[in-house]
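Subset of chains shown; positions unchanged.
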Amino acid sequence: MAGDKPVFLVLGAGAGIGGHAAARFVAGGYHAVLARRSDEEGLARLVTQIEQAGGSATGTLLNASEDGTIEELVERVERDIGPIDCALYNLGAQIGNRSLEETPHRTFELGWRLGCFGLFRLAHAMLPAMVERGKGTLLVTSATAAVRGNAGQHSHAAAMGGRRMLCQTLNAEFAPKGVHVAHVIVDGAVDSPDTLGKMLGDRFEAFKDAKGEDGVVDPGALAETYWHLAQQPRNCWTHEIDARPWLDVPWWNDNPSPAIDTRK
Amino acid sequence: MAGDKPVFLVLGAGAGIGGHAAARFVAGGYHAVLARRSDEEGLARLVTQIEQAGGSATGTLLNASEDGTIEELVERVERDIGPIDCALYNLGAQIGNRSLEETPHRTFELGWRLGCFGLFRLAHAMLPAMVERGKGTLLVTSATAAVRGNAGQHSHAAAMGGRRMLCQTLNAEFAPKGVHVAHVIVDGAVDSPDTLGKMLGDRFEAFKDAKGEDGVVDPGALAETYWHLAQQPRNCWTHEIDARPWLDVPWWNDNPSPAIDTRK
Amino acid sequence: MAGDKPVFLVLGAGAGIGGHAAARFVAGGYHAVLARRSDEEGLARLVTQIEQAGGSATGTLLNASEDGTIEELVERVERDIGPIDCALYNLGAQIGNRSLEETPHRTFELGWRLGCFGLFRLAHAMLPAMVERGKGTLLVTSATAAVRGNAGQHSHAAAMGGRRMLCQTLNAEFAPKGVHVAHVIVDGAVDSPDTLGKMLGDRFEAFKDAKGEDGVVDPGALAETYWHLAQQPRNCWTHEIDARPWLDVPWWNDNPSPAIDTRK
């Protein structure tokens, strides 16, 4: 179905990072397989856009938190579409700020299922074939919560902290087998209609305006960075990279304090 | 049952870190509650040792990976023994080095249940009462795998990476409410008969000998550091600290290379 | 002059961290040598306080940025007073927030001389004797700027970043020779009349009040942590530890945002 094209598989293919990454890889000669949990119509629209631009893509709905689903998808793609050359794990687990009391056990567990376990399952199902072929790339969208745990982020940060360490253990085992694993710390709000847009609803445009000119990450720009990572030859692989808008204060910085703030 | 003594609760009370920490806090005037998964006899021995030294302690078996167990324990201690002033989450999730293929889904999930979710459950059950009292300490034994993911450590590192971020989110929410959360990175082998000792069996003594003089962490020494952390006044709280034997190469260092290793 | 007492040497012995550390080590049986750049009267007061409390101490003025001074001091102490068992490098390089334009070359260089080079010089002069004796401790007061570079902190952060890496290289070489090097990240304002107090002048009391109850690090409390570090047996050495008041937001955290802050 992909013909001779290499396959790019994206889990979490909304109109933001996932969709733009798919479009970028298609522009580079890939067949894209887009998987997302819901909104069949939105999914069809992404596939149609890619086809109208002269590319080829497949869309599929997927409940990644359910056992067996990622495994079935990988098997199906490898069998019916073609060898997966590059995959992007783009599922988020952000639920906004909630106190510990407002974070029930099942929420914390679901955060882990999407934020960490799903990546493990994808790796488990997909990497053996890549190792056999001696090459492949696993890109992982990550978040600031992977490197620091802010108040209210119990579920998200615990999941993302696990995701980051898992990317390191995967890289440690699979880089010498030819598989490139890259962990991308997105340290700023992204112009994603299907995630941030839906969370903010009517307030989305005002939110973006308040961020200033070029104050929100364009998912198309981020997709170029993903493409670059996937093009790096194996003598020069990046494992971790961050990205944010110019006007955003990086996660490790405070806003400059007017008063003297000794020893900080 | 604890009389006027403050209560020190330890989850993962073997003959290593957990048992020594309990003994140290008892020496400092606490009543200790020791919880561990199995070996009723070994548990009774720890309690007896404490009592023979003039202290008071309670032992209880606990399957921490099972729903409701940690919750029931916290409730029981608060109701029947006394207010928990300090708790130590000392459950490990180390299973040795295993390739991804040798790490089945259920192993990865169990690692998370013990390494990350159990701490979340303890915090959920215990912190509200500490907040109400305006004080309390949560000590968390952690491992090198919380800060770097080595080959073969998929399950352990993903769990510990989540544990570390969770300690940060707990600290962010609860420090300003009077609860001290401290994350202790144990970056070396510990002289623990019930964990490392059982894993290595006959080879344990040879392993320690090979490490050299004072080459393995004495859990009694580490217990002093735990005690110090719990004594810090709230104007000067440590959130993260590491510890290792003098002869161990810290996790961020390589052994010095004889050849020139440019740019490393 | 120190008799049989081990010697504690502190560079940067004001009325804050340095003075309190000296008093704590004296209480633990040490003879203290206090060195500071200026204020002979303040220095004499610290020595007198120690003597009136039944301890012994020596005070000396020292321009640490000048070549040969640290070297001469170490030689003099070892020859005339006694073997240095523990030293605290407590010289700061904080000059408040200044833009790049307001940070001339000589300021940046002086920051390095005090913040980084002085520690190198102390290590160079002092560690050989400790290695010969097979034991010793080098405590280093450090700052948030050692782990993140905030706006306006060009000089301070570049110096402290170098200081932190130097502590790691010193530890890597000297821990296996019996010398304990510990890097203490003070991530909060300290109640230091001679540094922060002089910088803020009349505003110091208002500054502390605004921080809330126990909102500023008590240097006496921090001195207890220094003392603990110096007591750790060599099977269980801490290399890095942080400390801050309970109400302070740790350097890696933002203040919780009321709005949804996706992916942060």
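Letters A, B and C mark the chains as written, and numbering starts fresh at 1 in each.
One rule holds in what follows: contacts are C-beta pairs under 8 Å (C-beta built on N, C-alpha and C of every residue); 3 or more make two chains touch, one makes a residue touch a chain.
Every value quoted in this text rests on a predicted model; they were computed, and no experiment measured them.
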Subunit number of the complete homomer, 3 shown here: 4
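One rule holds for everything that comes next: only the chains that are shown with their structure count from here on.
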Distance from chain C to chain B - Cα centre to Cα centre, in angstrom: 30
CA centroid of chain A to CA centroid of chain B, Å: 33
Separation of mean Cα positions, chain C and chain A [Å, integer]: 43
Multi-chain contact residues (two or more partners), chain A: 145, 148-152
For the chain B and chain A complex, residues of the former touching the latter: 67, 99-101, 103, 105, 108-109, 112, 116-117, 120-121, 123-124, 127-128, 145-146, 148-154, 157-174
Residues on chain A engaged by chain C in the complex (per definition of touch): 92, 94, 96-97, 143-145, 147-152, 186-190, 192, 195-196, 199-200, 207, 251-254, 256-257, 259-264
Parts of chain B lying in touch with chain C, wherever the complex brings them together: 168, 171-172, 175-176, 178, 180, 214-218, 221-222, 224-225, 228, 231-247, 249-250, 252-253, 256
